[in-house]
Every structure is written in structure tokens, then in C-alpha cells.
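Only a single protein chain was left out; the remaining protein chains are all shown in position.
Showing subunit A:
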Amino acid sequence: MELRINGKKRTVTADAKTPLLYVLRDELDMTGTKYGCGEGQCGACTVLLGDAAVRSCQIPASAAQGKEITTIEGLAQDGKLHPVQQAYLNEDVFQCGYCASGMVMSTVALLRAKPKPTEEEIIGFMNGNVCRCGTYPRILAAIKEAAKA
């Protein structure tokens, strides 16, 4: 199976039904994308398919074929953080940080679809991402900052 991840072609041997999450983490050692529940309930495994945020634990790798997959590893360019990452860094958002890549990927998708979201739109879009440390207000602030950038 051939996948296009962060602008590069990758050939993988995993079974077509294997969720994309495990292909990324186990076969390709791209462990920035996290396992949180395996049930699409927490958002820790969020990646982009094209411009859309998807829960990589819920989609078979085969369904990602022919689409551009973007993971947290593909955001920073030439050592420069993506504006969303930079905004999160500026806001010093995280405690344990385990939800971070899912939060950032969801934010990137949100801002691609809606560059100037209202607070209500942000909350609605991000509600599927869990931060058990409870940093939601800081994430909200980071998203607002990124939307201004």
C-alpha cells in the first residue's frame, strides 16, 4: 500500500484494514500521533486527510490512500513552527502534553475551514478533543491567537 504522508510517498506493508494510527505509529515510527482511546472519543490521534481532521484510530489505512495525510511531524517547515504550534507555545498551554498533537491538528483543520472562527465555533469544533489536564481555556486562547496570525 502506498500512502502520502507529510508530502512524502511511503510504502507500507500493513494490512489494508489496519487503522491509520497504528500504521503511523508502529510501522512508520511516527509517534507524534497518539493513542488515547482507539474509539474516536478523545481526539488524541487526530491527523489531517487533505484539509479535514480525522481520528486516525477510526479509519483503515486503505481509506487514506490517494489522499494527502498530514501529521504533527509534518507541520513545522525548515525548523520553523507552524503558526498554530507557535501560538500554543506562546500560550504555554500544556501540562502533560499528551493531547497536544491532536489538539494542534484539529486546530489546523478548523482554521483551514474557517480562518476566523467565533468562540462558539471553536468550542463546537474542538469538543471531540479531550485534555484531561483541563487546559481548555488556554487552548482556546491559543486558537484565537493563531486565528489572528
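In this text, a residue touches a chain if its C-beta (ideal position, glycine included) is under 8 Å from a C-beta of that chain, and two chains touch if they have at least 3 such contacts; residues count from 1.
One rule holds in what follows: contacts and distances are computed from a predicted model.
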Can you pick, from "Phosphate transport system permease protein PstA", "Lactose ABC transporter membrane protein", "Isoquinoline 1-oxidoreductase" or "Sarcosine oxidase subunit beta", the UniProt name of the chain not shown?
"Isoquinoline 1-oxidoreductase"
In the full complex, subunit A touches the hidden chain through residues 14-15, 18, 22, 25-27, 29-39, 41-42, 44, 71-73, 75-76, 81, 85, 88-89, 92, 94-101, 104, 122-124, 126-140
